[in-house]
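Removed: one protein chain of the complex. Kept in place: all other protein chains.
Coming up: subunit A.
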């Protein structure tokens, strides 16, 4: 009897203990295998790389492509301003071309852009397995969506080839584990093939394709690719650049507001309604009021008390300002100098007499932005420098204006990636290079057609270019004036051979290998297939 009780009890204990299930129940996210059940879900995945691009290509607060292409070049800088802005000297190193393989400024763009490619690869891989008809979509839609994603992926590679040069080519998720470095020529060929194979499958740009990859975006990418072909592969492709640019200039790619064309309004391509500017070809779309999603650049450009100046509800971190020599590169009559920058005494929004006060060197004193970056409060004279800034140093960014919080369109600005003016400049540059770096009348006409918007009629008459005045140096300077703040400056300077040889403000020439950034050490350490760029 005792044994019976014993064994029954033991059995009982073991029976009670028979539950060995270890399922994970997911409540607030989605397991990938349960997705893609309808058009909305499919598009939610297709559009993920676009919202991600906001992080790596725009003014958003990340170590990203924009910072590498602007803070290393001759127009803007992030100087130390008293006790602010030193930030481990990383911005100073960018300005001095002293970045290192461990810097987050180098690692950030790499990780972010490849993550965007990962999203594209993931979408393409997953959607190829989805039966579109079963979920109420058509085979044509599938072709079009996959074509768009492939061109979008090629654009990511276009930005990678610009800053890192020699990189792997990967079109699948997770494999291979250690993808090897390909030459810049191979990467170039891959980008060219991907865009050319798919560009005609894309739809022409139209009002309902705001923020998407259309024919307009595809040809703008090709124009940029071919313009830089000589730098990236050693072989110029000027005619291909001209052909791609002509597709855009010639009205064959659609547009946001009728066919794409130059917008006469100096603010419209960057303003709160820039999703309707006929100037724009490709942009990252935002709408603060409709979607609680905005191009958050106040941290990068605005002063600590900026909202008093522009009547908004945000202040900034007083970070990036205009290099004095870049501000001086504009003539005073240039409308771009008058409109795209903040300089001088600042008054509270709506007032012309009530000054905005400073908070640091000018605490409780009127805030006056000055073009110099130096310790004026300590009586410093001269050129100043990267560690010599004050809270009011440098002309300020004012190209994108966001309106008032009470406006329905408040902060609805899209971030412009390509606009038609760039096609004009690209074509003009390609023609000039073909002509032995000497302008032709066609070159002059293309540029004049753009800058006529940038002066009053009287001032244009004295500032219009001639074959004699539009030298290569002047062309680069003019390109800078037009595309200031747009994340393109370093690429242009490299193409003109000036990036590592020029002196500007607090910057001295460096070595030719600085034209490419290093592969971040985090990848060199784990991927034996990847090769470091020369000079690092």
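Just so we're on the same page, a contact is a pair of C-beta atoms (placed from the backbone, for glycine too) under 8 Å apart; a residue touches a chain by one contact, two chains touch by 3 or more; residues count from 1.
The definition used in the following text is that contacts and distances are computed from a predicted model.
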Per UniProt record, name of the chain withheld from view ["NADH-quinone oxidoreductase subunit N", "ATP phosphoribosyltransferase", "Branched-chain amino acid ABC transporter substrate-binding protein" or "TonB-dependent receptor"]: "TonB-dependent receptor"
Hidden partner chain, touching residue among A:203, A:289, A:331 or A:348: A:289
Omitted-chain contact residue, chosen from A:135, A:173, A:243 or A:450: A:173
Option touching the unshown chain, where A:29, A:353 or A:381 are the choices: A:29
Residue of A:87, A:197 or A:239 in touch with the missing chain, whole complex considered: A:87
Interface with the undisplayed chain - residues on subunit A: 2, 5-6, 9-10, 12-14, 16-17, 19-32, 35, 40-41, 43-45, 47-52, 54, 80, 82-89, 92, 98, 100, 102, 110-111, 114-115, 117-119, 121-122, 168, 170, 172-179, 208, 210-212, 285, 287, 289-293, 304, 313, 317, 357, 359-360, 363-365, 386-387, 405-406, 408, 410, 521-523, 525-527
